[in-house]
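Of the protein chains in this complex, one is absent; all others appear in place.
This part shows subunit A:
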């Protein structure tokens, strides 16, 4: 490619025979060094087979361009007219990620405003998979909304609004955000995936979404959207029967929602992610009836229930009192021994458990109970916890090789009469059937 670039005439003038243009290349670049000479040789060989880069069929070019990052495509497009046309093929503009950052608030570069203009002007009707990565400044969120509101003639399949630092969409005037978002909802009519975590989306805008995209919507991620009410999400579940993935905060979760998702008309749910966050200390959390979970499980026996808890220890009262079909469980803050004991009793489908911290007492019995009862558990992570070495070995022995992820901070393991820290990695490796070490942080 470099060689061809050296002589643009050779490329653009297709009247000239390929061999001739190659000779010209040779004449223009008299080679002195030996390796250069070799390169020239290759050129000639290729040309003798009637090869000319400019004559590559568009389909092949497209195929190649698809593997190149935007910047490389831009470079390549300057080689010749044919490549320049290939650069603009709609297939290459289906997917675009707008990066909106301000120098004052981000270390990353932003998508150039002129490029954005060009895309809106020339390629907006080709866009199908669009995401916006926005830094913590309100200006960036605003810029994203401005682009959104110009996407009138496109039909998006996926849309993602991603805050890469602080949730800046939340700082926008709600009406401004809503009107931009509904432009896409109204015009697209075939949205299948929507990721709008940490945004001021509200019930009426979800109604617009449902009214226009109910047949196609398969995924909706809207964790921490404080303006949505349980009724608003229920409307989505009632109408969008193809919904397979849903992510939301616990305050939107209701028995009615689970029943709606497990109605006969509804496809099987695949993933449900719930974030349980305490907004103020001592907050009271409602409970979900076991019968609702049972209905959900009957309807979608394979669905994954992912729950992230960010609660104080004393807020866990309503949780894990009855059986819950949780598969992936994450405790982002301290969780008591008592709650972990309940997890062992009531989470038979548990696949992954992550505990960032617990109180001061070792978790020996709790872990062993979890190993005994959660027969599908295959991943566990422990941060600021304590487990005696022998209990941990026992736990690993019970779970055996199904533990494909075992991430334990070294400080978690307390040496006891049976094992010290040097011995434990052998012992655990033996039961896992592979080499295992605890995770370490630098002691420096």
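Following the convention adopted for this analysis, a contact is a pair of C-beta atoms (placed from the backbone, for glycine too) under 8 Å apart; a residue touches a chain by one contact, two chains touch by 3 or more; residues count from 1.
By our rule, contacts and distances are computed from a predicted model.
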Options "DPOD4 polymerase", "Proteasome subunit beta", "Cryptochrome circadian regulator 3b" or "xyloglucan 6-xylosyltransferase": UniProt name of the undisplayed chain:
"Cryptochrome circadian regulator 3b"
Answer key for A:88, A:372 or A:430 versus the chain not shown reads A:88
Check the options A:162, A:186, A:297 or A:398 and report the residue that touches the missing chain.
A:162
For subunit A, residues in touch with the removed chain
8, 12, 59, 62-63, 65-67, 69-75, 77-81, 84-85, 87-92, 94-95, 97, 101, 104-112, 114-115, 118, 122, 126, 128-129, 131, 133, 135-136, 157-158, 160, 162-167, 192-193, 195, 197-198, 218-219, 221, 223-224, 244-245, 247, 270-271, 273, 275, 277-279, 281, 302, 304, 306, 308, 310-312, 327-328, 330, 332-334, 351-352, 354, 356-357, 360, 376, 378-381, 383-384, 404-405, 407, 409, 411, 414-415, 421-422, 437, 439-444
